[in-house]
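Missing here: one protein chain of the complex. Every other protein chain is in place.
After this line comes chain A, so read on.
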Amino acid sequence: MSRVQVVRPAGAGHETLYVLLVSLLILLAAAGVVALHGERHEEVTLPAHQIDARRDLNAAEQGVYADLRVAFDEVQAQREDTPQLVPVDVLAEEGFPPFVVDVSSISRGQHQWQLLGNTAYLGLSQDSSVAGSFLLLVPSALDGVADIWLSRSNATAAPSDLSPAALQVAGWKQVAAHYDAGVTRQHQH
């Protein structure tokens, strides 16, 4: 009686399969970890009536906008002593850009500034191809935030109604600035 001895071929098919299975397991585990711990960057989408101060303003407009916010700090500080808004010529005399006329204001669109009632400063651009016109609405609260609007049309008249709805109809856009310190930092702030 002869015994049949089965000799398996020297291939490593099953080992390859195990290696593949383990690789797949590692991949799945890694994918799971990434899915659970990965950070999601939420896109900030602005409403239609707003424009982004960083992306949507040109260099001249960014300059005027930054200066206007600094001048607003002074306007608020002075309101603590006198409720009336500081006149444009006083701000210019004290050297506050964008109210002061200098080389910088000339190359940024030569805005003509005026006070509208006791609620807003309007700066009409003399060259809308360089920069749009700006409107700074001063909030009634002394610790309120600056509300700045921009219009790129060639309008030469002051808006008659300063409510947000009326401004939107007249083609003004609210400038929105957001602070994202966390982009390059390990901790989100």
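Basically, contacts are C-beta pairs under 8 Å (C-beta built on N, C-alpha and C of every residue); 3 or more make two chains touch, one makes a residue touch a chain; residues count from 1.
The criterion applied here is as follows: contacts and distances are computed from a predicted model.
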Missing subunit (named according to UniProt) among the choices "Branched-chain amino acid ABC transporter permease", "High-affinity zinc uptake system protein ZnuA", "Beta-ketoacyl synthase" or "Spore cortex-lytic enzyme": "High-affinity zinc uptake system protein ZnuA"
Residue among A:Q50, A:S104 or A:Q168 that touches the chain left out of view: A:S104
Sole residue of A:F96, A:W149 or A:W172 that reaches the chain not shown, by the stated touch rule: A:F96
Chain A, residues in touch with the chain not shown (by the definition above): 41, 53-55, 59-60, 62-63, 65-67, 69-70, 73-74, 77, 94-97, 100, 102-104, 106-108, 177, 179-181, 183-187, 189
